[in-house]
Every structure is written in C-alpha cells, then in structure tokens.
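Partial view: only certain chains, each at its native spot in the assembly.
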Amino acid sequence: MEYKPLSGREFPRFSGIKTFFRMPHVAADADYDVALVGVPYDGAVSYRPGCRFGPSKVREASSLGRGFHWNRGVNIFENTKFADIGDCPVVPIDQEQTYQKIEKFFSGILSSNKKFIAVGGDHSTTLPLLRSLKKQYGQKLNLIHFDAHLDTYPAAWGCEYHHGAFVRHAVNEGLINCENSIQIGLRGPLASGADLDFVNKHKIKATTVDDIRINGLEAFLKDLPTFNDGPTYISFDIDCLDPSYAPGTGTPVPGGLTTYETQRILRALKIKNLVGADIVEVSPPFDSSEITCLAAVDTMFELMCLIK
Amino acid sequence: MEYKPLSGREFPRFSGIKTFFRMPHVAADADYDVALVGVPYDGAVSYRPGCRFGPSKVREASSLGRGFHWNRGVNIFENTKFADIGDCPVVPIDQEQTYQKIEKFFSGILSSNKKFIAVGGDHSTTLPLLRSLKKQYGQKLNLIHFDAHLDTYPAAWGCEYHHGAFVRHAVNEGLINCENSIQIGLRGPLASGADLDFVNKHKIKATTVDDIRINGLEAFLKDLPTFNDGPTYISFDIDCLDPSYAPGTGTPVPGGLTTYETQRILRALKIKNLVGADIVEVSPPFDSSEITCLAAVDTMFELMCLIK
Amino acid sequence: MEYKPLSGREFPRFSGIKTFFRMPHVAADADYDVALVGVPYDGAVSYRPGCRFGPSKVREASSLGRGFHWNRGVNIFENTKFADIGDCPVVPIDQEQTYQKIEKFFSGILSSNKKFIAVGGDHSTTLPLLRSLKKQYGQKLNLIHFDAHLDTYPAAWGCEYHHGAFVRHAVNEGLINCENSIQIGLRGPLASGADLDFVNKHKIKATTVDDIRINGLEAFLKDLPTFNDGPTYISFDIDCLDPSYAPGTGTPVPGGLTTYETQRILRALKIKNLVGADIVEVSPPFDSSEITCLAAVDTMFELMCLIK
Amino acid sequence: MEYKPLSGREFPRFSGIKTFFRMPHVAADADYDVALVGVPYDGAVSYRPGCRFGPSKVREASSLGRGFHWNRGVNIFENTKFADIGDCPVVPIDQEQTYQKIEKFFSGILSSNKKFIAVGGDHSTTLPLLRSLKKQYGQKLNLIHFDAHLDTYPAAWGCEYHHGAFVRHAVNEGLINCENSIQIGLRGPLASGADLDFVNKHKIKATTVDDIRINGLEAFLKDLPTFNDGPTYISFDIDCLDPSYAPGTGTPVPGGLTTYETQRILRALKIKNLVGADIVEVSPPFDSSEITCLAAVDTMFELMCLIK
C-alpha cells in the first residue's frame, strides 16, 4: 500500500471519490502512521447545528490540498503515512453511546501506536478523544486549544457535556496538564465575570486576540511556550477564526483571528510529541463559498506537518 | 386583551417583533383559545438538522399571513382567539428531558381546555404531544398524517425515538385510533418491503402520491374519510411536499405533493373536533428564499381554519 | 440598423454587454417597433424590496433567449423590430417624481406609434404606464392581469399608490375597460372579505387558481374571453406563479401557477391589438438560481409573440 | 465482496466516505454487474459550467438513497451487484483527449459484460459512451432521451462536439436506431424552425411537454413505445425537468417536467435490454438546497431498477 495522494496533475482535483487530502481510504487497522478521521456528531451544539456534515465537506474541500510546506521546506507525504479511515461511528440522538463509541474507536487506533487528526463534529467530541489518549499514554496531556470560547462553562439545561465544557471536564477528570496548556484566540463577551474563575484557578494560560494584536503577532510567537515534555494535543475550534474567515460554525464571535495568524502560530509551535489533534465546529450548512471548509483544510495541513 | 393581528395596512409587515401571524405574545396561561407555539427540538434527525430554527423562521415568514379564507369565506381572527405563547422548553442534547418538558408544557395548555398548533422541530416531537392529548381526552386520537415517510420505522442506532418512528410508538402506546387514521403524501423508495408491514397490520389508511395523481385530485378529495367521532389530530411533516416546494427539510423525497394539493386536501377535510396539530421538519438552514417557511405558514393558516 | 439578436451560435451566450434578448441597445427615438425597457422602481413595495434590480437581472438571464416559438411556428425576430432602449428614469425616494418620469418617458415612445414591453420594478409602476396609454389611444384599455393579488386594495399607511392598488386606481381614473378585463392566478388568503367588493362591483372577471385546476387547464383556455375591440394591455405580476417557480418576488403566495400554465394561457389568448405589456415584481435578491428571472424571460418571449 | 449499501439504520447517512448509494468503491475490473461511475467533464457547455462537480455532489446526495421500490415491489440491491467504480479520467481543457479516455474506459467496462450508469458531466459526454456501446454490441442502440433540447444542433463557434449536438452525431455515426428512439420533455423556444428538420428527417419520435400535459400523463404512458429489440440506452438530461425541480443545470428552460412525471415515465418504460444509461448536466454550483442533485439520485434509482 502506498500512502500518497492522488495527483492533481494527473487526475483533476474535482474528480474521484472524496477522501481527506485525496489519500487512500483504508481500514482502521491498516499500517498507516496517522489516521485522518471524521467524527460527525453535532448533538451537543447550543445554537447552530450542522457540523455533522463537517467531515464530508472538509473531505471535499481537501481535494485542493497539496503536500509541500513552503516555510518548512518539507513534503508531508514523504515521511509519514497518512490515511483516511472514514468516520468514527456516532449516534446522533444519544451522546452517551456516542462517547463510548468514540472512546473505543480511538483507543483502537492508539493501541497500535498510531496518531490521529480528527475532524468534527462539535467540541463535545474532544472529551472522549482525550480520555482515550490519557488511557493510552498513562499521563496527562499538554493541551493547545484554539477557540473563541473558554469551554469551561457549567452545565446547561441540566446537561454536563454540551459543546462548551470539554476543558472543564478534561481538567476535572485529570486528562490535561494545566500548567503546560494554552488557549489561543479567546475573546468576549462572556456570560459573566465568573466565567474566568476556572482557568484562573487552574492556571491555564488563556490568551486573547488582544494578546496577539496589541503587541503584534511576532511578539506573541516569541512568547509561545514550548511543549517538550509529555504527549501534546491540539484542539482547533474553527471559531477561533473571525466569522469573516469561518462563517460556517455553531457560535461565531466577531473580532477573531485571521487564517494567516493561525498559520503562523501553528508554524511557531515547538512540540516534541504531538499525539493527536482535532478540528471541530465546522458547520457546512452555514458556510459560504466553502471558505470555512478551506480554512479547516489549511489548518489540517499545518497539523499534518506538526504530527509527523 | 384583544386577539387580533397587527395590521399590515397600518404597520408594514417587515416591522415589529416577530410572532406567529403577528398575534399577541402572551403567557401560556392567558385566555386565548388556540395556542400557536414552537417546539424547537431537532435532536432526533437522521440526516440534516436545523429544524430547531423552524419556529423562529416560520414566525418571521408569517408576517405575510392574512386572515380571510377566500374559499371558506371566513376570517380566522373573528371567532377564535389565537395567541403566540412562545416556545416550549427543550434540551437540545437530551431527548428524554425534552419529551418530559414537551408533555408537561402541552398538558398545561390542554388542561384549561385550549387547543394548539405546534411548529417543530423534528417529527420525534409529535409523540409527547400525542401523549399529552391522550391523557387529556382519555381516548385515542384520529390521526391525519401528511408525510413522505411512514414514520413506522424500527429503532436506529439503538434509539427508539428517532424522527421516523412516532407513528409506530403512537400505535403501540395506544395513542391513536388506527381505523380512523390516514397518511397522505407517502412515496418511496423504502428501505425494504417490510416497511409496509406495520401500517398493513394496523390497518392505517396509507395513501400515496399516486393515489392523488392517477385518478386526479378531485376524486381523491371525494374519497377522503370523515372524522366525526372523537378527537382528531393533524401532523403535517413539511416533507410531504416536493423538494421544489419545500427544500428546507431534513430528509427530502422527490415526487412529492404541491402546496396546491395540500391546500385542497386540508380544505376538503371534514373534522368535527380538531384538538391539535403540528407542522414539523421545517429546516431553515436548508431552505431557499424562505419558500419552505412560506409553505409552512400557508399550511398553518389552513389548520387555523380547521381548528376553530 | 438591423434588429437581430447576437447569435449564440457565433458568440457564446455568457459573453457580451447584457441587453434584453441580446437585442441592440438603441436610443428611445430609434426606428424599432417594440421597445424592451426597464422600469427599476421598487419604492412602493410593502414587504421585500429588490425589484429595482429586476431589469438588470432579467437582461442577464435573457441571454438564454431564443426566437422561434415551436407551437406558433414563428420567429419573433423576423417581422418585428425589437430593441432594448435601456431603463426609464426613476427616483428611488420619490414616487411622485417617478410617476411623472414614467408617464413622460412612455408617452414619448407611444407618440411615435411604438409599443413596449416593460420590465419592473414593482406593480405601482403599471399605473403611469396605463395613464400614458390611455392618453395616447384616447380610450380605455382591456386589461389582462396575471397576479396572485387583486391589486384593488385600499391605501396603506396613508399612501394611495402602493404596489397593491394599481387596478383600483386604473378603474377609478377610467383607464381600463372592466368588462373586457380579466385577472388570472388570484388566490387567498385575503385581508378581509371586503377585498372582493371592488372587482365584484366593477364586474372584473377575477379568476383563481381553482378556476384553472378544478376543471383543468384545457377547459379554462377554452373559456378565455377574446380581446378584439380596443387596445389591450397585459400586466404580468411574477407572483401569479407559485413561489417554487418564482421565489424572487416581494409578496409570494403559495398555491400558485406553474410556468407551463402561464405559457399555455399566454398562447391561448386572442388579442387583436396588444399595445403594451409589463412584467413586474421580479426581486433578484430573493431569487434562487435565477429561476424567477428565467420565468420572466420566458414570459417576455410569449409577450413578444403576442405584441407583434 | 458483498455489494450492499452501508445501512442508514446502523450508520447515520451523514457519515462515511461518499460513494453512489453508499455502495462499495471498487476497481473498474471487480466482479460487479453494474458500474455506477462519474464522468466529470464540462468543457462543452455553452452557458453555465459546473457539471464537473456533478458526480461528487450526486454521490453525496445519494446518501439518502434507499433500495426498495414501492411500485415495483423489488429491492434493487437484492439481485444486482451495483458498485461505485469512481470517476472516468477526463481532461478539462481538451475534449479530444477526454473523448478518447471515456471511450476507452467504458469499453473496458463493457468488454467484461457489465453495464453502467454514468453521472455527468455535460451532454457532450454521451457520444463517446454510445460509441463504446456500439462497438461492444455491434448494433445500433435504441435511444430514450430525456431533455428540454433536441441536441441535434449544428456546430457552434466552429466546434462540432458541444453539449447540444450528441444526437446529431450519434445518428450520423450510425450509433442509434432512429425508428426505435424517443425524445421526452422537449420544449421551445428554438433558435429557428430549421432546428426540427433533423429529427423529422430521421423520424425520431420527438415528444414535448404538451404531449404529456394536454391529454394527460396516463394517456402518454399508454402510448409509450416498447423496446424489445436490441440494446437500449437512456440518456437523462436533468434539464428535461423544470427549473423549479432542477435549477442546477447549464441551460435551464421553463415549462418543464416534474419529478413525478419522469418517475412515472421511467416506471412505465418496457425495456428488454437496457445496457447503459447516463444522467447529465447536473451543475451543483447553480443548484439550490441540493434539489437538483436529489432529482438526479431519484432518477438514478429508477434507472437502477430498469437496468437489472
């Protein structure tokens, strides 16, 4: 099995069965290094649903994907075997079943020493991913979390596991290493000042758009922490981007990041062992001209460079 | 309190707070006759979600609504007090809680001898509505069910209460009177021939688009049963309409009805005691130019004539 | 000057400056027979504006127009000189000025024995067109009026000349011959039963969608009156069509006509002297996939056959 | 290899890699009976391009596909092995290369006694399909051609093989049996009366929308010829449908068929040996709410019943 994308120079990019980056579609237990995988669950969304179509539409947009990173000078397809293993099973009506299925499916991938990049789905799906990673690695993960929202919010409508609470649960369940974690792209408004108590208490480095813009991006990049110890995870909520760059999402917030900024941040990150990553909250029914999907594909490319 | 719509001749229809048919927004326990009410739950949808936005967008489109029915020669606002009582509380992540809240909320309405027209939401919300009606009236309901689908399908992904199963549950729970029930607008394809076993066994009159088109609409109208005994309920799944008339729905099926046909059928129905009705599966994110919402508003108008 | 359309067989239809049916753009006083002309005023709309863009978008869609009518066996470009004379001047903020400009502009066209097909603009623009025709011909016009609405409604918000009142004014000003006039495509709901008083009083033949559907289209066609005496005018409000055929309009009404039905009616009309016609209420911002504009173009083609 | 679709009752229909009808994606030389295959070439379109995305978007919409035909009482997946073999190679810039690739690719399929249903792509792609069939079967094909257009038009801009000429070439190259061929859904306007000369000369049964509507659909169905002798081919140009049913196409024509009508016609056809079929001119960039793609999927289902 050769893990190379179908070439656009031979086969036009609008043709063919749509897989992530035109990579081979293989079984979950094939001999790839990194799984590209969809998690099409959107049952925990508080406003606009639709990210159940995220994996399908990101696959389609990724037909435009290419492999050589100009700044890094590397071709992601040369030393790493990426594969599309399809979608993780989910149950749209039942979050509990879905959580079990996700945790089991990803534990299967991880148990054979593979890594993954997951495409959501809403942000509630990150929690079972982190659970499976914690179980596999036996230690807390460093979390690099791109988001407009803190995702430490309390239960809503009597439900703990809505799409804005995974960080709170991950901390409370001992899944992440707060001191080596960072949040990027945060911005208000908040529901109340108490929203900040959780990250303050747990000393999570919660950075805002102001932190990137007031002193400038280059300064922000220089101040980024390094992730040399322990397994690291990146969770990229597409709503860290401004609605003009990512309109197709569940709870958009004006005043957000540009794709250039997230590219530069992803390129500046020093991570010794990235063990998994996700891109969540891409809601195609609210996208326009596929630009949100394109932003997701571009982010996926940067993640593929980091996870090598 | 005067239950009259805001006049478009005085106040332009694009202005004002959006309520159903520009009727007053009142509390659930006010002295109206018929509640117009939203049920924005879409957690049980098998394909496209989005009908949680149904109530909000149908309210907006209903700004174009008028009160005088040309064929009937009556003004719906003259003898009946309609009111918008807002939306029933729901929990997007939790169907069980949602079912309890719906049943409780509607039982409250019914217990003071009121009627309702509900705007969904997905078709799984009809079941708790029927439960509350059965409880209130103490007898089975006649069901007039407009739909492309039978909604007698078995559990999916281990879940009983998905959006294609309410008829099966309603029959099994003894909520509806099968011999006095009819399905209108059905069409294939089906998953298998066994899909028809349930309606055949329970002798529900399952009519198809062919039944309307082959001998003609006028013949179909003449053959409609009458509903003189017992309380009657109408459940109108917008996907009974063809996708060209109602693109904004969760599981559209080509070859469907036109709005003219459903108007004529609704006008031809002889119902002695219509106690409630719903319009479900209007998914605005997939609508185009609001035509699905407009079809829902038009249907709502016909239902308001019938429920007097 | 040769009044022939640019050939699509030589020049692809997506290319070139957009004029109605790819006809030459000439000055209002050139030697054509029938002016194709825009009237981009939408200030009198009661709900959705946007038909100021009607002329521009109908021009574009008319690039697909062809000249030979299969049923009639004639090519409209062979014996009649059609020309695009651009748009009539209008003032978006000021209806009074606009009315004066329209009446003056069209009187200029008519005074040299020409005819016109106007593309609106909202339906309030038909009144000054009728005024200019009455002045030119010195007699009342027969009116063939396609519409979902009666357009005999009373003043709104203190304004007489909104887009739903031109028939009332035309009758009151003695511009049309009520006994030789017909309305086609009407349907409810109405604001009140009194809405019908005006047409009843003036004996305008107000036909509804039911009149076409219950006994069938062929019967309706046979019953159409003939228009042998006096000048005749056709006013085609695109909302006579169902919203599925013409979503891009200001006040859509479900249960409307199909394009096939309006084609057949237009083909069946016997008119000795059609002196002018309009197509109004095409609102491109609310259109989807240009289908409303295409329906307008198709109607325009039928009118071009009738006005020869 | 089991040729069964992924079950929507186990795996939600929004999930998974998108293939036609959720069938297995196999190599062109696998042991299926009927290939479902894309031909994403749109270089010969005269107005709107975009049908190169037809195969991809029809695959996606076909996730809603089911297998049991209510009227026929058969499940298409029971006795026939359908498979998605991906897309035929094409060259967007070069029609000559594309024609060669199509003819070669399909000859490969046919030479092992398989059949196919192709999803275009523009209508120029039908010609090389017919060439490969003629070569394989050694005799002319009966052609059942659904279209708004005759597709016998002369060369345009010096090019013979544009998307409105395949019938002319097929006749001239001796690929089809004119006396056993029929065109369905035709309508005007035409460029000139001479457009009809070709079908008249070659005695192709060219039927129009009027032929279906004036005497009624049931009468039309009774008059359909039977196709008992020789191999038969169905070419379904989605623009046979009205723009309200199929807005996403290259050259839409108002006054067209409904999906119900084409369903009924496809169900009424008596064909002894259907050897291939195509659905062409589905242009997703101009679609709205995917209804054109859904109409294509529905048609594909009917073709799958016929090709057993």
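Order as written gives the chain letters A, B, C and D; numbering starts at 1 within each chain.
Methods note: a residue touches a chain if its C-beta (ideal position, glycine included) is under 8 Å from a C-beta of that chain, and two chains touch if they have at least 3 such contacts.
Note that the coordinates shown come from a computational prediction; the quantities given were computed from them, not determined experimentally.
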* Beyond the 4 copies placed here, what is the full number of copies in the complex? -> 6
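Heads up, the rule we're going with is that only the chains that are shown with their structure count from here on.
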* To do: Could you tell me which chains make contact with subunit C and subunit D both?
  => B
* **Winner on C-beta contact pairs when A-D is weighed against B-D** => B-D
* Asked: How many degrees of rotation bring the Cα atoms of subunit A onto the matching Cα atoms of subunit B, given to the nearest 5?
  -> 180
* **Interface copy of C-D among B-C, A-D or A-B, judged by whether over half of the contact pairs recur** => B-C
* Structure fact -> Residue numbers at the subunit B-subunit C contact, same meaning over half shared and different meaning under half, come out as different
* Structure fact -> Chain-centre distance (mean CA atoms) for subunit B and subunit D, in whole Å, is 37
* **Cα-centroid distance, subunit A relative to subunit D, in whole angstrom** => 41
* To do: Mind pulling the residue numbers of subunit A that touch at least two other chains?
  => 52-53, 91-92
* To do: Using the contact definition from the top, classify how the chains connect: line, ring, star, complete or other.
  => other
* So which chains end up touching which? -> A-B, A-D, B-C, B-D, C-D
* Write out the stretch or stretches of subunit C touching subunit D in their complex. => 8-10, 12-14, 63-71, 73, 75, 217-218, 242, 244-245, 258-260, 263, 288-291, 294-295, 297-298, 301
* Structure fact -> Listed in rising order, the residues of subunit D that touch subunit A in the complex are 11-12, 14-19, 25, 38, 40, 52-53, 55-56, 59-60, 84, 86-87, 89-92
* Structure fact -> subunit D residues touching subunit C in their complex are 46-48, 153-154, 156-157, 187-193, 195-196, 208-210, 213-214, 242-244, 247-248, 251-256, 286-289
